[in-house]
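Below is one structure, written out as structure tokens; comments come after it.
So, chain A:
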Amino acid sequence: MNIVEIRDLVKNYPLGNTTVHALRGVSMDIAQGALMSVVGPSGSGKTTLLNIVGCVDSATSGSVKVGGSETTSLSDRELTFLRLRKIGFIFQTFNLVPVLTALENVEFPLLLQGTLPKAKVREKARQLLEAVGILGHEQHKPAELSGGQRQRVAIARALVTDPDLVLADEPTANLDSETGDSILRLMQTMNQERGTTFVFSTHDPQVLRYAKDVVRIHDGQLAGG
Partner candidate 1 sequence: MKTLLYFAFRNLMRQKRRALLLGSAMALGTCFLVLASSFVAGISQTLFDRVMTYVAGHTSVIVCDRGFMYRTAMRGEAGFKERIAKLPHVKKVDETIGIMSRIVGPTKGDNGILIGTDMDAQMSQAELRDLEDNFPMVSGAFKDLTRTDVPNPAILSKGKAQYLGLKSGDGFSARFQDSRGRMQVGKFTLVGIFQPSNAFMEAPFFVSMRHAKQLLDMDSTDLPYLYLTLENPTVNAKIVADTIFKMFEPGLAALPVRLENGKSVVTAVAAGVKADSAARSRMASYLGAGIPWKGDVVALPERMALELGVKVGDTVRVVSGISRGGDTISDRAVLAGIWQPPAGAEGLVLWEEDAFQSSRSFRRSQSLDSGLAQAKAASSLLDTLLSPNWVRMNRALTTDDVRDQMRQIGARSWKAPVVAVRTMYETGEQIIKLADALNLITLVAVLILFLVVLTGVVNALRMTVRERTREIGTLRSLGMQASQVRTLFLMEAGLLSFLSALAGTALALAAMFGLSQLTFPIEGNPLSMLLVRGHLVFVPEVLATLGQILLVIAMAVVAAWNPASQAAKLSPANALRHHE
Partner candidate 2 sequence: MIHPTKSLHASAVLVLATCALGADPDGAKILKALEANETLSADIHSKVAITENRAGQGAKSLKCEYFRRDSDKSFVIAITAPESDRGNGYLRQGEHFWMYRRNTRTFQHVNRDESIGGSDAKGQDFESRPLSQMYAPAKDAQGKELVRADTVGGVPCWKLEVRAIVSDVDYPKKSMWVRQSDLLLAKDQSFSSQGTLMRTGYYTKYQLVAQRQVPMRQVHVDEVEKGNRTLVDLSEIKVGKLDPTIFSKAWLESQSK
């Protein structure tokens, strides 16, 4: 079963008088439980593709189905709701909320959902912090953590809501290769243990060995497959 189905996806950005064709007709499926890597050079459209799949950006044309619903016809509210329930994000720059502690950062998506009681939320956040291996740092603010630790917290945050799909845009680009490896291994473990679908972008061919599937993108088009 596919968690994501993309057909003829086109994304144009107006830029002054011209138009940037970031995606030029992309069609692909992402199967549930996949650990997929999107590879391409800088400017090839990786971020654009992930943003559209992650429902933070809209397609110019084409069809994008996430978890069965056609995202191109959803309102901002509905898209936001979809993100909250089904999608987790991991960013190149970690993007933790600086005023919150590691634990609070992880709790945050659950609190936004507002379905679990506070104690459950805390318990779950702890479990995840433990799973990503930074228990003992939960009261630290992001600024007090190293890059690798931050990204682990970010992974815990992305996974805390048990999403169907986790999107990671160049999650290791800001880390040294050793730390990067450990992050990717962590994602691999999570994929295997929890069955969460992971899609991560990279321009580093080294990273590919962690992926089960690889999609190559070049100049807004998938290359070969």
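One rule holds in what follows: contacts are C-beta pairs under 8 Å (C-beta built on N, C-alpha and C of every residue); 3 or more make two chains touch, one makes a residue touch a chain; residues count from 1.
Basis for inclusion: all candidates are chains of the complex that A comes from, given by their letters.
All values reported here derive from a predicted model rather than from experimental measurement.
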Identity of the candidate that touches chain A (this complex; choices 1 or 2): 1
Contact set on chain A toward candidate 1 in their complex: 47, 51, 54, 56-57, 76-77, 80-81, 83-85, 89, 91, 93, 95, 97-100, 108-109, 111-114, 157, 161
